[in-house]
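What you see is the complex with one protein chain gone and the rest in place.
Up next, subunit A:
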Amino acid sequence: MPLLSTHGLTKDYPGVRALNAVDFDLNAGEVHVLFGENGAGKSTLISMLAGATSPSEGTIYLDGHAMNFDTVARAKSHGVYTVFQEFSLIPTLTVAENMFLGQEPRAGFLIDHGEMRRRAQEIFDTLGFALSPTAQVTSLSRAQQQMVEIAKAFHGDLKVLILDEPTASLTDREVDHLFAFIKQQKAKGVGIVYISHRMQEFARIADRVTVLRDGAKIGTVAMTDTDEAHLVEMMTGRAIAEIYPVIATTPGAVVLEIKGLSTPGVAPSSLSLRAGEVLGVAGLVGCGKSRFFRAMMGLTAHQTGTVILKGQDITHLSTREIIRRGLYYLSPDRKAEGLDLAKTSHDNLGLNVVTSGTASKRGWINWRVVRERVAEIADRVELPHDYRAKYVSQLSGGNQQKVLFGKAFGQDADVYIFDEPTVGVDMGTRAALYLKIKSLAEAGKAVVVISSDLPEAINLSHRLLVFAHGHVTAELARADATEDTVLKHFFVESEPTL
C-alpha cells in the first residue's frame, strides 16, 4: 500500500481546470519527482497535498485513509510537510523564531528562547546547514533563507516531505548537503515528493518520475527505465507545429544594441537586435534573463554598459522616456504591474491609447477616437465582446493576458520585449498570442521573447540567447537550438563571478 496517494484529484479555477483527475502515489522511502512545464499543474497538485488549497474533486489518501487536508496545519499534524518555493519567512524575526512560529516551546506563559535555539541548532546539525539560530532573517542570503525554509519543515513527526524546487537558489555544496539529508530521510521511510526542472538531479536522487502536462498526468516512469530525452518528450510531447507559427524573417537594420550592460546578479552582457527578427531568451527562473532586460528598461539600476536604440543612447533615460522612444516592455506579472484589476478591459486598453498621445488634440482627449482604437485593439487580440466592459479581475488568466498584449498595441513601438508572455495561459490562448508576436515581427518590429518555457523560447525565435547564473552562456541560431543543446547551456557548472 502506498504511503500517500491521490485518486481523481481535480482542481478548477474560474474558467480553467488547473488539474484534471490525477492519480498519483508515493511509497514510503521513495523520492518521487514531479516534472512538467510551468503551468502543467505541479504546483496545484502539491498545494492540495500540502493543504493550502482544497480539491474540487477527488480524494487524498494517507496510509490508506481518506484525508481532508483543508489547512496546512492539518496536513502538518498528519506528518505531511511542504517547503514552498515562495518563502514564508518573517524578515524581522530571527531564524529560530521563524522555525518555531506558532509552535514555540514554552516555559509557563513565556517563550523558552534557550530551548528554541537549542532545538534549532540540533536541526541544523542534522541537516549540516551552517546557520545561526539567532541570526536575523534579513541578514541572510537567498540560499540561506531557503535553508531556513527547509529546516522549518523538519521538526515533528515527518512522514511525507514535499519540496518545491528546493535547489533553485542553492550552491553545489548546499545541494550536496540537502541530498545527503534526503537520502537519510529516505532510509527512515519518509516519502519525498520533489519538484525540479534540473534533470541532472533526478539521476542522483529520484526513484520514480511523474510527468504532468496541461493539468493532466502523462505517465509515471521508474528512473531506471528512462532518460532525459524521453522525459523531455513526455513533458513537451505535443504537435509543436500546431501551436508555434512559422515566423518569416527579413532582418533589417540593427535597432537595439546593448553593450556590456550589467546589474546586480547579471554579469556584463551584450546583444544586438534587428528589425523584423524574434530573439528568444531562455534560462531557468532566476538566471538573470528578466533582470537584465528590466535593468535595460530602467526599472532597476544598472551598473555598467550602454543601450543604443535606433542610434540614440538611451542608457540613462527614465523608463517613461525609454517607452516613448519606442521600446515596449510587457511585464511577466500581469496582476502586480500589468493591469488595473478594478477597471474594465476597455479602461485598461484605453490608458495606453491615451498615453500614446494619438487620441488627443491640444491636450484634450477625444474619447470617440479612444473608443474606436480600443475596439480595434480588442479585435486584434481577439478579446471576446462579452469581456470588454467587464472588470479585468473577473477574466480568466488567458483573457487577462490578451488585455495585457492589447496594451502593447496601444503604443506604436519599434522594439517589443515580451517577458514571460504566456505565463499561466491555456494552450488555445497561447497559440493566439503567438500569432500576435508573428504579426509584429512580420510587420518589421524587433521582438524579444524572454521565457522560462523552453519550447516557447526555441520555437518562436530566429535566434536564441541562453542565460545561466547571470551570464549569457550561449547564442544559438534557429537551426542549432534544440532542447538538448539549450538545456546543456542551462546547467553550465560555473560559480557566479559576482
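Some observations on this one:
In this text, a contact is a pair of C-beta atoms (placed from the backbone, for glycine too) under 8 Å apart; a residue touches a chain by one contact, two chains touch by 3 or more; residues count from 1.
To be clear about the criterion, contacts and distances are computed from a predicted model.
Chosen from "Sulfite reductase", "HAMP domain-containing protein", "histidine kinase" or "Autoinducer 2 import system permease protein LsrD", the protein name that UniProt gives for the omitted chain reads "Autoinducer 2 import system permease protein LsrD". Note that of A:76, A:407, A:430 or A:445, the residue touching the chain absent from this view is A:407.
Among A:355, A:439 or A:485, the one in contact with the hidden chain is A:355. Touching the missing chain, out of A:66, A:246 or A:336, is residue A:336.
Listed for subunit A, the residues touching the missing chain in the whole complex are 14, 299, 318-320, 323-324, 329, 331, 336-343, 347, 350-352, 354-357, 360, 363-365, 367, 390-391, 393-394, 407, 411.
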